[in-house]
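As you look at this complex, bear in mind that one protein chain is not there, while each of the others sits in place.
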Amino acid sequence: MREPALRGAELETYLAEAFPEAFNATSGLAIVDVAHGAARLRLASAAHQLRPGGTVSGPTLMMLADVSFYVALLATIGWEPLAVTTSFNINFFKRPSLGVLLADARLLKLGRRLAVGEISIRSEGDDDLIAHATATYSIPPANRRL
Amino acid sequence: MREPALRGAELETYLAEAFPEAFNATSGLAIVDVAHGAARLRLASAAHQLRPGGTVSGPTLMMLADVSFYVALLATIGWEPLAVTTSFNINFFKRPSLGVLLADARLLKLGRRLAVGEISIRSEGDDDLIAHATATYSIPPANRRL
Amino acid sequence: MREPALRGAELETYLAEAFPEAFNATSGLAIVDVAHGAARLRLASAAHQLRPGGTVSGPTLMMLADVSFYVALLATIGWEPLAVTTSFNINFFKRPSLGVLLADARLLKLGRRLAVGEISIRSEGDDDLIAHATATYSIPPANRRL
Partner (left out) sequence: MREPALRGAELETYLAEAFPEAFNATSGLAIVDVAHGAARLRLASAAHQLRPGGTVSGPTLMMLADVSFYVALLATIGWEPLAVTTSFNINFFKRPSLGVLLADARLLKLGRRLAVGEISIRSEGDDDLIAHATATYSIPPANRRL
């Protein structure tokens, strides 16, 4: 199995600097594991992410899916923070209650300019899918690397 | 032209109670206008919503699109806070810099159980689209109303 | 209003040669009108496009939406037959019965490499939407033009 270009701990260090609002000691978001072409993230959802009905809000799940694919992509191609989402599609199946959410992202296609992947979100300890997303990212040309 | 079921000021009052994290004096999110079948929201984006490259993050735009359609739906059918997104699809065209974003949501189809709509996001004072989304919401049965 | 790069009659001549199965005297598909950034197509649906329940099949509507956006794109950028769909998303609202369908496609964003647009399908003489789609096309580099 091919090694990731960046390991989880390295990515967390970089992300804490580049996205201090998302990756910090109190955000609840953490990288569980990365591999070449894949990443697992966890989100300890917080009261402020709930919506009427007492379930985690849709935009919180979208953020988790999008960030998980970003981490899977960077674990595969290396530190390209300017990679950006060009399209994103999500289906919601269940309303998750407060607790730990796990997101598994994997690349379906890695091209020179575009990467496409899918993300599955579950509650910790429950096999049922909460949401499933597909995302397309644009990879910046090499000379635009930071 | 048909009157909205709820006016913008009423909706903001309800939303500030139901979604205190999204609708509060410092969130930057506000309802500009509502009509039967439509809503315009504005978001004064803040530094914490930026991502590498200095542009507003994708999840922030997804949140704005999703909330705008929710407001358009409630303006049309009345206060149904348990209406939830069942699917959401977005394409990103431009990377918006910090500033005021405007989102225009309108219903394409209002059924008994499902509502589908589209959302266009622009920067204030610029006609170019930043992002375009479509969303499907599930409308709860009447006896599940709060 | 800006002129289209190609008029409907020119496009039909080209398409009849490049896509003889879709554009021919018996396919029921025709260009009603084109403009810079837009196209309207009509499909006289036929019995073989029906599905159980007596309504026009989903794939027939997908084909109509996809081809309509292709025509809108070529009307805008000129004859680039190698432009291809890279992603496509459609929501279905009503089951259309046999008859004439009208598809209105318009460009939302025209970049150098990608074009994104939306397509609305209705039955002739009925304002209700039958389906609404968004499509992304990849525009081939100039040196790949036929």
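Order as written gives the chain letters A, B and C; numbering starts at 1 within each chain.
We take it that a contact is a pair of C-beta atoms (placed from the backbone, for glycine too) under 8 Å apart; a residue touches a chain by one contact, two chains touch by 3 or more.
Because the structure is predicted, anything quoted here is derived from the model rather than measured.
Asker: Given that one chain is not shown, which residue among A:21, A:104 or A:118 touches it?
Answerer: From the options A:21, A:104 or A:118, the contact with the absent chain belongs to A:118.
Asker: So which of C:71, C:90 or C:105 would be touching the chain we can't see?
Answerer: Answer from the full complex: C:90 touches the omitted chain.
Asker: Please give every residue of chain A in contact with the chain that is not shown.
Answerer: 89, 91, 93, 108-109, 111, 116, 118, 129, 132, 134, 136
Asker: So which bits of chain B touch the chain we can't see?
Answerer: 86-87, 89, 114, 136
Asker: Over the whole complex, note the residues of chain C touching the chain we left out.
Answerer: 18-19, 21, 48-49, 51-53, 55, 58-59, 62-63, 66-67, 81-82, 84-92, 95, 146
Note that only the chains that are shown with their structure count from here on.
Asker: Averaging the CA atoms per chain, pick out the one whose centre lands closest to the mean of every protein CA shown.
Answerer: Central by C-alpha mean position: chain B.
Asker: Any idea how many Å lie between the Cα centroids of chain A and chain C?
Answerer: 35
Asker: Report the inter-centroid distance (CA atoms only) between chain B and chain C in whole Å.
Answerer: It comes to 29 Å between the two C-alpha centres.
Asker: Could you list the positions in chain C whose residues touch two or more of the other chains?
Answerer: Where chain C meets two or more other chains at a single residue, that happens at 89, 136.
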